[in-house]
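Input: a single structure, listed below in structure tokens.
A selection of the complex's chains, in situ.
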Amino acid sequence: MLYGSTMIKVHATTPRLEKALGRLGIKASTAIQVDNTIYFSGLTGVDLETGQAIPGGTGAQARHTLQIFSDILGDLGMSLDNVVKVNAHLVNLEDFAEWNDVFTEVFEAPYPCRTTVGAPLIVGLIELEITASLEPRR
Amino acid sequence: MLYGSTMIKVHATTPRLEKALGRLGIKASTAIQVDNTIYFSGLTGVDLETGQAIPGGTGAQARHTLQIFSDILGDLGMSLDNVVKVNAHLVNLEDFAEWNDVFTEVFEAPYPCRTTVGAPLIVGLIELEITASLEPRR
């Protein structure tokens, strides 16, 4: 569902995620564009059918979360190349190297900006929030 | 107090909050607009007279914090309908349902984007930071 005008566009959901988000009871919008910046809701590496964190630890969950963002961006006519900033929250700081490996494998240079801190999470081992630009960074 | 030009507008305080913020010794600006996006300082559910967290737990503090943001947005000619993103930090993750209830009661569809993580806080049980758009999302 898309709402908005020239200055703002609200993507309450995107086609590929609509069923999953409804099933999970998520009411926050998936993405909202203001000028040429697109803000997103934070996501973690959950199975979109069950709402449970997927197995495999921080690295696997990071990769899965970025795949969901990639799908969302695809629905909006963009890709991970449009991401300009990634805010990461890690339950276990000792998994930073694992997260860093996924970051450098999934994204390509020039990379997005990034901030990583530790935080307890409601579900899963890593929470990612992205900010994107209508024009890709590469 | 308002500073700025066409590209940027700095709201060091807003009329309804000026006295309280001065009394609490808060020097960070309340809100700064760049293009059509308005950035805000994070807030928690404190009594603006005393600086102490209000009683009633996470849900009550969340509601109070959003009321303060609503007042600030009102001073700027906007409302909670202009909020595009909410970043929430919870001291007790088990209070997520309480926070989620307030979020869905106070905002209306289409909802803002949202990220919620756990974090120790200086005051109170929930810290909220909002980002708004000059044009409302609904």
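So that you can tell them apart, the chains are marked A and B in the order they are listed, and the count of residues begins at 1 in each.
Simple rule for what comes next: a contact is a pair of C-beta atoms (placed from the backbone, for glycine too) under 8 Å apart; a residue touches a chain by one contact, two chains touch by 3 or more.
The shown structure was predicted, so the numbers you read here are calculated from the model rather than taken from an experiment.
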item	value
Identical protein chains across the whole complex (2 displayed)	3
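Keep in mind that, in the parts below, only the chains that are shown with their structure count from here on.
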item	value
Gap in Å, rounded to a whole number, between the CA centres of chain B and chain A	23
In the complex, chain B residues that touch chain A	35-37, 84-87, 93, 96, 103-104, 109-119, 131, 133-138
Residues on chain A engaged by chain B in the complex (per definition of touch)	1, 3-5, 7-8, 10, 12, 27-32, 34-35, 37, 39-42, 87, 89, 119-122, 127, 129
